[in-house]
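Apart from one protein chain that is not included, each protein chain of the complex appears where it belongs.
Take a look at subunit A:
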Amino acid sequence: MRPISAKILKVIDETPTIKTFRLDTAGWLKGKPGQFVMVWARGVDEVPMALSYEDGITVQRVGEATEAMFRLKEGDTLGIRGPYGNGWELVGDNILIISGGVGSAPLAPLAEKAAAIGVQVTVLAGYRTKEEVHFETRYRKAGKTLISTDDGSYGHKGFVTDLMRDIDLSMYTQIYCCGPEKMMYRVLGILDGHKMADRSQFSLQRHMKCGIGVCGSCCIDPDGLRVCRDGPVFRGDTLISSELGRYARDGSGRRLKLWL
């Protein structure tokens, strides 16, 4: 599909670095939680963004394209194509959501959808600092919510993974996670330690060009799965022996070590 011109109906300042854009896409964009759209800031770049509402995206300002989006106002337009990718699969009736930063974007609509059909939802949400806390109300409406901040300015002081220590992970029918790669890697490690990786789903980020599974820029090792088409959501056990947490590729295809 060509990018369809979507009008910005509302811009919501979530935090100093995050804005939500509600779009007039209700008539055609039938995405489900976990799917993403390619968002074209005309003349600048086109980048992938998760659907944070049926008709909205939630954007963290990190570089050129997102800065261009931050300059847009109600009434301006963006080019949108999608929805793409597989989305979350809702499994069981008691789920745990582990959210890190703007990783909340695909998770908040999952929490809402699950709660709406009677699934019991627990949320662990981590942020860098109090100012960056967002979607707290959405999460709290959906279920029990525990919050952490790295600097302790709100909620538990420390990483969201600390919050996993005080709960009985084995009660959950499925665990959903999205956030910075380091954080997802830690969560996967903990779940694997509890032999629960096969009961978890993670939404990955990789460099996307085509968004439709043809160019190969988003492929992950060792199975050559495409994040844009086979993902972005993958089961934890699929990721255990993958590149997750070790390296990612930049726009040239070069491997970039994540931290080691």
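A few remarks follow.
Just so it is clear, a residue touches a chain if its C-beta (ideal position, glycine included) is under 8 Å from a C-beta of that chain, and two chains touch if they have at least 3 such contacts; residues count from 1.
To be clear about the criterion, contacts and distances are computed from a predicted model.
A chain of this complex does not appear here, and its UniProt-recorded name among "HypC/HybG/HupF family hydrogenase formation chaperone", "Amino acid-binding protein", "Copper-translocating P-type ATPase" or "Dihydroorotate dehydrogenase" is "Dihydroorotate dehydrogenase". Listed residues A:61, A:156 or A:209: the one in touch with the omitted chain is A:209. Within the entire complex, the positions of subunit A that touch the omitted partner chain are 1-3, 5, 38, 40, 42-47, 77, 79, 81, 208-217, 219-226, 249-255.
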